[in-house]
Every structure is written in structure tokens, then in C-alpha cells.
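The complex appears here without one of its protein chains, the remainder shown in place.
We just call them A, B and C in the order they show up, numbering each chain from 1.
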Amino acid sequence: MRKITVILLFIGLFYTGLASRDRLVLRLPEIEGYQIVKCDFHSHTVFSDGHVWPDFRVGEAWADGLDALAISDHIEYQPHEKDLPTNHNRSFELAKGAADAVGITLIKAAEITRDMPPGHLNALFLTDVDKLDTENWRDAIKAAYDQGAFIFWNHPGWTGQQLDGISRWYDEHDELLADGMLHGIEVVNSDEYYPRVHQWCIEKNLTMLGNSDIHSTTDMDYNHITGNHRPMTWVLATSRETNDIKEALFARRTIVYWRDMLIGEKQYLEPLFFGAIRLETPTIVRAKRQHVQLANLSDLLFELELVSAPEGVSAPQSFTLQPGHATRIRLGFDKDKAFSSIKLNYVVNNLQIAPEEGLPVSLTIAVD
Amino acid sequence: MRKITVILLFIGLFYTGLASRDRLVLRLPEIEGYQIVKCDFHSHTVFSDGHVWPDFRVGEAWADGLDALAISDHIEYQPHEKDLPTNHNRSFELAKGAADAVGITLIKAAEITRDMPPGHLNALFLTDVDKLDTENWRDAIKAAYDQGAFIFWNHPGWTGQQLDGISRWYDEHDELLADGMLHGIEVVNSDEYYPRVHQWCIEKNLTMLGNSDIHSTTDMDYNHITGNHRPMTWVLATSRETNDIKEALFARRTIVYWRDMLIGEKQYLEPLFFGAIRLETPTIVRAKRQHVQLANLSDLLFELELVSAPEGVSAPQSFTLQPGHATRIRLGFDKDKAFSSIKLNYVVNNLQIAPEEGLPVSLTIAVD
Amino acid sequence: MRKITVILLFIGLFYTGLASRDRLVLRLPEIEGYQIVKCDFHSHTVFSDGHVWPDFRVGEAWADGLDALAISDHIEYQPHEKDLPTNHNRSFELAKGAADAVGITLIKAAEITRDMPPGHLNALFLTDVDKLDTENWRDAIKAAYDQGAFIFWNHPGWTGQQLDGISRWYDEHDELLADGMLHGIEVVNSDEYYPRVHQWCIEKNLTMLGNSDIHSTTDMDYNHITGNHRPMTWVLATSRETNDIKEALFARRTIVYWRDMLIGEKQYLEPLFFGAIRLETPTIVRAKRQHVQLANLSDLLFELELVSAPEGVSAPQSFTLQPGHATRIRLGFDKDKAFSSIKLNYVVNNLQIAPEEGLPVSLTIAVD
Partner (left out) sequence: MRKITVILLFIGLFYTGLASRDRLVLRLPEIEGYQIVKCDFHSHTVFSDGHVWPDFRVGEAWADGLDALAISDHIEYQPHEKDLPTNHNRSFELAKGAADAVGITLIKAAEITRDMPPGHLNALFLTDVDKLDTENWRDAIKAAYDQGAFIFWNHPGWTGQQLDGISRWYDEHDELLADGMLHGIEVVNSDEYYPRVHQWCIEKNLTMLGNSDIHSTTDMDYNHITGNHRPMTWVLATSRETNDIKEALFARRTIVYWRDMLIGEKQYLEPLFFGAIRLETPTIVRAKRQHVQLANLSDLLFELELVSAPEGVSAPQSFTLQPGHATRIRLGFDKDKAFSSIKLNYVVNNLQIAPEEGLPVSLTIAVD
């Protein structure tokens, strides 16, 4: 008798959280040679201090449009351990079937959770998390390193460890870097962006990461009410398979996607902008039409600010290109000047190639 | 060293899921003599087949505007029992502190999960859930009864137990009713409304309930994407304390709130409608102004359909009163007739006093 | 002194209604050999019974994503003639400058507004509207014909002329058709779709049109509150220039875009569907993964309903592909059957190739 009940309930379970809604698909231009693999490398479940069962994270990731996910439960902090005995590999095991079913690449991971320094670090691509459960933090990181892990420092400016919210670099981080045991840092964690960390990544050749560190649900913290998407690390890889993601992370090919902001290298942000934009008035007739029309065919938003226009030409100080919309900007011409072509220099402020440094872009328009 | 870490994380934990957003407050008219206590008496956690830890259900309930909540994990079905050993009272214990902190009345409950008949039944106001873990279903219900429980039958038309989706009444339910062990039925469960059950409640004097039966999260299943609120049972009680809710449930003072629909007795739906509506043109000047303006000051929606108008008067066949909006309806008058006052008879179709039977309302307008 | 004031005000005027917001850009797949030119061939201004000045229609059309617009003021009905003396060419003249400035193709047009039969007819591509202001309706249509106009019948099922809302074909329409003076009909007008007219267009080789017939503003009637776009006729033309639109209209290359519905010929709707959809699981592993994932990269929505699946395979009866989202559909396999490939036959119900006849599509999936 009970058997039948169980089977019927199981069908219900299978659908819940997976089939209840659709998956977001961002319309993005291509970056030649790579797939843009959408990843979140930092999330929690009830096996540490998260609020949900591991397979829920998979359905949520699928709906949010992720291609890959790391569940990175704390090793040293398990508030539910009275009910859920410690097993550091368990959250991965419980989520793997759901991940395979929906085509999400699930990465075995953990959060080494220590006082600052060195603070909290995530290790990805682990084979056995239990080996990281050590007394000394150096042993834990060494254990991850020995498994070939990609290791990154989490939220260096988190007020839980830096009361003033300022990210600080310690000798211990120099030590890890020298030993090849620190490969990246979170430039973005949940609703925080750390400009200092951004600069460190550029100077020290570290991989930039942006993650949700989700404990409750992304609907509660992001999608519902605010309408913001969860933070993501876009990995530029040759495929969405584990090994290719790993290769790309060590090769520092990432873009951090946070609110309307994209953080990354010029070489990757440039094709995103120019692939998204269509100049709909390549030639303007000076006498008749002094507007330039730009369409944004992507699901990204671009905020432009004027750097310089040719002498005798005025152009708007700033404007925004909304996703799926076209915008008209008005040019003014000095009566006494002749132009065959004009080049407008803007920066795209929400595409950041360094702290407070937007992507420079030039728009060239022929004048008839 | 670890101690500090734990304290800091704990602060983070406390806020997650509780402080991350605001609580919905429905603007409703009063029903004299009672508070409208917003309840959901059917929800699940990881302790049966739900996807979240028990305290998450409390933060979610608070945000959704509930005053009272029952966590009703399955007794007979625990897919996570390999990780979480059976303890039927545990989900209540783990949620109680959070409920007290935010002022949610948490009701100790369980779902007796059996084949049909008698199907699944929820027991509320339990003192010890473990006593309901019996081989025979009659013993389980008896154990609940002995604890003074309010017992209701869940989702009688669920396709998991009735492949054709039709609710069926069995001899076993007659037996329970005769023994005073069945007090209500779910007229609404998640995205299903059962008209047959609605009729049974009227005929057999049973309490009408509407619950979410939430397994994932209400953001995923209701608030996000669709914009629908979770199903609720509104209990008309003298306070939101446990005992007063219990008294009201046994006294059958409930309204089921599902999508735009309210299901309940005429005596309770009538003051909701007339308390929400303001007739802004109590007198119309026939020669000049033939429009009647109605404002809806509540957060409810009302769909009206014409039953009858006086001879010689035409009125719109149907119209909708949106929350926080006013609407104008146009009347037509027979030239040869004189009127000092007209009475328009409508039914409010989404306020159901019986299956497919809306609340009858009359609008009386003076004519000058 | 006044001169300065005027100049400053003029700048304000220039921007109002044009620069105050962005232009919607629909992301659509290509239909080989053609541009999809988005048109509305039926609109009104204060020069007949519309509520806005002619140049407002242009800014509105630009914001709504149109490429071409016809202002078609009534010839026989001018409620504002006491203030605005009759000049049938005037609304075109007053809108032309704004249209040129923003790149909208403005088509000179008028609505011949007569009792039924023949009812109301729009004439496009006129050179002098005044010539259509005649006592006899046959003379008016003849005058349009002599100017090489494309002539179509407006809203044949409008309750203003057919109290029961049923479209009726009269001898007068046979006469016009025989004389080559009737080239198309509105299958859609504002919030009405006429299935009978759809059938007539197929049988009598007439061009299908869908227009807004806007009198107030499209924000008031469509964009705001309901969120529906204005009805449009998509013309498949070699460019968006007047002559190419005209050629395409006479050649019957149109698709009507109304709410979520597209109405047109199979040869045009098919590339829209298959160009928008990406099958993300071209091969499924029967043992492991029985879900097929489909992404919709366009801004259109598709509602699919099952026609047939191979024997031994079950597939969902219906599902919806939301714009910018992916969906998973679950297949079931008979245990005893082997498959190397399966072909699922669906109809896309909101892509109508005839009244109540959706576009048939087949999805072929390899099975491993």
C-alpha cells in the first residue's frame, strides 16, 4: 500500500522546482572562439548554512540561465549538524542526478571558512572534500591544491570580516600566491562589488569572479522584487564541460556580470558591445537629418558617456542603450565647418575594464 | 578562532530570508467582530519532501503576508531519511524560534499520507506528532483526534490519487464524519480548485480550506513570473492566537483566497465587497450624466456580471473593478420612462458563495 | 522680444514626443530575400476624429517600432471642422517633416467612410486626397484607383456597421473585386480579429492587413496597462521605401501581428518559427535523459499543441515557448520499443495559416 503512495509522490517531487518554470536565455553577441559559459561558483545548501536541499540549487540555476554551478558548502560551519551529520561530499552527490538531467555542469567544491587572514576561500574541481577538513588552514588549502583545484578568495571586503568594508591584502595572500595556491578573487559577491579587488586582479594576474553566495533562494534575493539577476561569472571556454571551464578559469578568461555591470578585459568586452549594437544611420545628411540612431539587439544595457567629439560638433553628454530598443542621439554642427565623417569617442561606463574605467568606444558616422 | 567566525556567520544567518524584503500587507475592509487572520495550513520542508529548511518557511510566510502557518510534513513519506533521521516533531521545533521572532503563529501539524481512501489528511494543533506514526490509518487519525486536532482532507481531486482529477467521496469519509474526525476539506490546493468539494462543504457543514501545499518556494511557484499570491485560508477569528484560530476553524468561519477568487459564505463575502467599494455618483442627473462611477479602495479585484436592471434601463453586461482604481459604467434610459431611483442587480463572479454561483449585489442610484 | 521666446519653445517642441523615449526593436529571425517592414496603414488625427496632431503619430510610430505609417483620416467625417477647415492633404503635410527626420516611411492615405455596403475603405499611396471627396462612393474609389492606390476594406465585422459583429460580403464587394479596385481586407482591426475575413483573403487572393485604427494614443490603448503592442502589418519587401512596400502589398506578401498571434501564409510563418527556435538537445540518451530542451531566441511567443508522436512515445499535449526563454518537455518511452530517432508533430496555434489552423511543425530528435 505504501509503495504506491511513494511512487506517485515521487513524480510530484521530480517536477517540483524543475518544470515549474522556464529558463532565462540571454541574447548575447558572440566572442570569437569561445562559448560564453554562465557560471556561479559559490552557493550553499542545508549541508552548511544554506536554506535549501542540494537539488533545489540545480533547478534554480537552470531557471536562472546558468550553464554550470558549484555548490560550495562551508567545511567549518554546519549549523544543522545536529540533524545532518557531517559529510562534505554529500551535497554534491545529492545534486548530481538533477544536474545531469537538465544539462547543468555541476562542479564539486567547498568553502574553506577561516578567520581573516586568509579569510574564506573556495576550491573548485575537488575530488574529495573530506580531505580539506583539517585543523590548520594551510593544510586545507594544500589538500585542495593537491587535487588540482582552482582556488579563489571570497568576498575580501565582507563586513563580517572587515568591519569597515575595505578589502585588505595580507602576507598570507602573498604566501598563497607565491605557492601557486591562489588563482582568483571575487570582485563581486552577492550585492557587493570590491573596486580594490578589481585592481588586484589586474595587477597580480588573478582571475576575476562574481558569484551569488546564495543561502536562501535567488528568487527571494534577486529575481523577485528587485528584478536583478543573480551575479554570475561568464567563463569564455571552448565548451561547457568541466575540463574546459577549468582550463578557461586558469587562463583568466572571465567576465563578471553583476546588475547592469560587466567587469572584464577590454579584449572581451569590446566584441560584446560592438556585436550588440547596430548603427542604423551610418550616413547622415547634414542639412536634413542630424540624428544618429543606434539599436541594441542584445539583452544587455549600455550607458555611454561622451569623451570627445570633433571640434565644431556637439553630441549628447550621456545616453543609455536599453536592451531590445533603439535610441536617437542628436548632433549639432558648427555652421562654418565642413565634415565628411565624424568620430565620436564615448566610454561605456557599465562595462568596466578597471575600477571606475569604462570601455572606450568610437562611433564613426559619414556625413553627406 | 573558530568561535569568532561562527558568531559572525550567525548574524548573517539570522538576517537571511527574514530581513531581505518587506511583508505584503493586503488592504481589506473589516468584517465586523473579527480579524481576518491570513493562514496557510499545508506546507512542507526537507523533513519530508519539501526543498527548504523549516525556518525558511517562516520568513517566506512573513513576506507573503501570512499571520499563521502550519508546517505539515508527511509522516509516511520522507525521501531524505537517509540524511535526516525521522523525528516528526523536529520541523516545528526548528521553525518555532523564527516564528516567535517575527510574530507568526506557528501551528504544530502533520500530513497523514495514505492511499485513497481516505487519502491525505492534515491534522492541526497537535501536541506530539510521533503518536500519529502508526501502521493503520484509523489509528493515526484517532491519535490526532485524541490530541484535540482539527482534521481536514487534502486535495481530494489530486491526479496523483484520482487519475481523472475528479473528487470522490468514499464510505471511509462518511465513517470519519460520523465519528467527528473530519472537520474540513481543501476546496483549493496549490493551483487546483475543486467545485465538488465546495459543494460538499456546504452540504455537510465542513470548513472550507485553501492552502499552498508548498514544496519548493512560494516565490518560485507563485510570486515570481506569474504574479499570483499563494493560496490562503482567511480565518475570521477574535485574535491571531492559536486558540482563537482553532475556535474559528471549528466554527467554520473561513474564506479561501485563491488567485482573484474568494470562496466562502455570503455573510462574510458581502461586507468585503461593500466595504471595499465606494459609489462615487450616488445621484446621477439623467439629462447630463449617465455614468455611474465606482471606486475600489481595497487590494481585491471584483468581476461583476449583470443579472437585471429596471425595465427601460440598460447597463453593461459585465465590468471589472481593479484594486486601487475607479471605473465608470454607462447607463442608457428609455426616453419615455421616468425614474427617481434605479436598482441594478449584479453578481460578483469571483466571489463564490457556491460552485459557479457568485455573490449577488445590488447597486441603488438616485436619478435627478 | 517674442522672437527669442519662440525659438526656445521650438526646441522644446522638437523634442517632445520624439526624444522622450526609446524605440522598440523586435528581435526576429530573417525571412530570406526580404526585410520585415513593420507597418500600420490605418490611423487618425485631429483632421478627422483622432485626438492628436499629425506629427504626434510619427513619434508614436517610431517608439512603437514601426518602419512605415499611413495616416488615413476620414474624408466624410470631420467632427472638428468648425475649428479645422477641411483640407484632406493636410495631415500628411504636417507629419512629413517629422517622418523624414526619424526615418519613418509616411504613406499618403485616406479612409473612404461610407455606409455598408461597401463600408469603410482605406486607399494608400495617394497623390491628391481631395479628389476622393465625392458624393458617390464609386467615384471616390475610382479616384483612388486612378492614382494607383492600394485599396483595402476596413473592419468588415465592426459592430458600428454590423450589429452582430459578423462580417458580410456584399455584391458591391464583388463589383469592386471584378474591377480590380479591392486589393486587401483588414483581418485585424484594433482589438478585433475576423476569422471570416481571414478565409476570404485566402479564397479570393486578397492581401491580409492588420492595423491599429488608432484614434487616441497607442500608449493609452495598447502599451500602457495591457502591455499589448499595437496591431501591425508586416510587409515582406525588398526595402522600406514606399515603392517597395507598395509592390509587396500588391504581391500579397504580408503577415498580420496581433497580440501574440501571427496570421499569414505557411511559406512566411515557417521560417519565422524555425529561425527563432534552437533545439538544444538534438540527441537524447534514452536511458538517462528523456527531456528535450527548446530555446526561443526571438521576441515572439509560440504555443504548441501535439498532433502526433511515434507509437510508443508520449509527449506533452501542449507547451509554450516564451520569448528569451528555454523550455524542457518530457518524453516517455514504451519499454519494449527501440528508437533511433523520433519525429514529433505539433501545430503552433498562435501562428495561423487559416482560421483556427495553426502552422504544422515537426521536431526530429535522435535517440542514443
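We adopt the following convention: a contact is a pair of C-beta atoms (placed from the backbone, for glycine too) under 8 Å apart; a residue touches a chain by one contact, two chains touch by 3 or more.
The shown structure was predicted, so the numbers you read here are calculated from the model rather than taken from an experiment.
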| item | value |
| --- | --- |
| Contacts of the hidden chain among displayed chains | B, C |
| Options C:D115, C:E203 or C:E356, residue touching the unrepresented chain | C:D115 |
| Which residue of B:K204, B:R328 or B:K343 touches the chain not shown here | B:R328 |
| Interface residues of subunit B (partner: the chain not displayed) | 18-19, 22-27, 100-103, 280-281, 288-289, 291, 293, 295-297, 299, 322, 324-328, 330 |
| Contacts of subunit C with the absent chain, listed as residue ranges | 1-2, 4-6, 8-13, 16-17, 20-21, 46, 49, 51-53, 55-56, 59-60, 63, 74, 76-77, 79-80, 83-85, 90, 94, 113-115, 160-161, 215-217, 219-221, 223-225 |
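The criterion applied here is as follows: only the chains that are shown with their structure count from here on.
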| item | value |
| --- | --- |
| Given subunit A and subunit B, the chains that contact each of them | none |
| Chain located farthest away, centre of subunit B as origin (C-alpha) | C |
| Interchain centroid distance [CA atoms averaged], subunit A/subunit C, Å | 39 |
| Distance from the mean Cα position of subunit C to that of subunit B, given in whole angstrom | 43 |
| Set of subunit C residues in contact with two or more other chains | none |
